[in-house]
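Every protein chain but one is kept in place in this view of the complex.
To keep things simple, chains are lettered A, B and C as they appear, and every chain counts its residues starting from 1.
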Amino acid sequence: MADIATYVLTGLGLMFFLAGTVGLIRFPDTFSRLHALTKADNLGLGLTALGIAFQAQSWREIALLVLIWALALLSAGTAAQLVARTALNETDPE
Amino acid sequence: MSALDFFALTGAALVGLGSYGLIAIRHLLRQIIAFNLIGSGLFLFFGAVAARGGDSDPVPQALIITGIVVALSASALAVGLAVVQAEASGHAELPDGDDASDGPDDAQDAT
Amino acid sequence: MMAAQLVGTGGAGILIVLAPLSGWEILDVALTLVMLAALASVGFVKAASGDGAGDPEEEDSPAPPLRQAGKDIGTEADG
Partner (left out) sequence: MILFDATLCALIIAVALATVAGRDSFRAIVFFIVYGLFVSVAWVRLDAVNVALAEAAIGAGLTAVLFLAGIGRLRRAHVQADQSVPLHLPAALACTGLTAALGWAWFALPLPDRPAPQLAQAMPQAGVENAVTAVLLNFRAWDTLLETVVLLAALIGVWMLTRDGNWSAPVGVPQNVRPGGILSGFGRVLPPLGFLVGVYLVYAGTSRPGGAFQGGTVLAAVGLVAAMAGTVRPPRIMATGWRVALIIGSLAFLLAGVAGELLGSGFLTLPVAIAGNAILAIEIALTVSIAVTLAFLVLGPPESDGSGGSAS
């Protein structure tokens, strides 16, 4: 049961990773690429972490997985905002 | 080919690539980056040698960690020197050191 | 510039998937990677700003009231 959950969730997570990375390469401008990367990749990371958490031996590993995802979300949200602002400054000089 | 062969050959390739960058690139900051490539290529080669013969050996690992930290401190000093050079000359490049040997070329350029 | 983010999430993803296969202690590596990717993205944004140390949010207002940030710490002895 746990193994099936791991396979399904990890597979789903990897698909989101793939989609996010394809978006990063294929989308035309910074803003849509940011959107692909920030949302899809972090959803992928969360699903992957959730899937792997089913295999964890102890609470320590689960806590680490949660912390990794939380840190990734925090920094991705901040970085997306700042990168978008930088791109805005570059495309639209006052 | 075992996995270790891959890593050792990658290390060798990195040393070559880094050396090429160090020679061919004039921009000082990028020369320092190339220098870091040489360093980590050597570490990778060394690590592959250390992983040969079964269990991973902690002594080379400790040496590599030491090496990584020293490489960072050397890079920091190099970046500092590069910035000072760039502030003084307006270019992030070293002037041609061997003006004597390049003399004829320079003369041709001037005429 | 988005590479820093991709490295953080993508690298952490690779290591998390590897964790059950090659040992759980590599979760520590993933954690470190995410931490440092956060730092790197701040570094990127700073390097891309006008004077190399700015905040992209300040640069759209014409005369931004720059502050030199925060409180003093560790300034017991001055030169």
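Quick note on the criterion: a residue touches a chain if its C-beta (ideal position, glycine included) is under 8 Å from a C-beta of that chain, and two chains touch if they have at least 3 such contacts.
Just so it is clear, the structure is predicted and the values come from calculations on it, not from any experiment.
K.L.:
Over the full complex, note down every shown chain the hidden chain is touching.
P.N.:
A, B, C
K.L.:
What residue numbers in chain A mark contact with the hidden partner chain?
P.N.:
Given the touch definition above, chain A has residues 67, 70-71, 74-75, 78, 81-82, 85 touching the missing chain.
K.L.:
Please give every residue of chain C in contact with the chain that is not shown.
P.N.:
1, 3-4, 6-7, 10-11, 14-15, 18, 21-23, 25-26, 28-29, 31-33, 35-40, 42-58, 64-79
K.L.:
So that we can see where the missing chain sits, which residues of chain B does it touch?
P.N.:
Counting only chain B, the missing chain is touched by 2-21, 23-27, 29-30, 32-34, 36-37, 40-41, 43-45, 47-59, 61-66, 68-77, 79-84, 86-88, 90-92.
Here, only the chains that are shown with their structure count from here on.
K.L.:
Centroid from C-alpha atoms only, then distance chain B to chain C, rounded to Å. What do you get?
P.N.:
For chain B versus chain C, the centre distance works out to 25 Å.
K.L.:
Hey, what residues on chain A touch two or more of the other chains?
P.N.:
None at all.
K.L.:
Enumerate the residues of chain C that touch no fewer than two other chains.
P.N.:
Nothing qualifies.
K.L.:
Contact residues on chain C for chain A in the complex?
P.N.:
Its residues touching chain A are 1-2, 4-6, 8-10, 12-13, 16-17, 19-20, 24, 27-28, 30-31, 34-35, 37-38, 41-42, 44-45, 48-49, 56-57, 59-60, 62.
K.L.:
Quick check: in the complex, which residue numbers of chain A touch chain C?
P.N.:
It is residues 10, 13-14, 17, 21, 24, 30, 33-34, 37-38, 41-42, 44-45, 48-49, 52, 55-57, 61, 64-65, 67-68, 71-72, 74-76, 78-80, 82-83, 85-86, 88-89, 94 of chain A that touch chain C.
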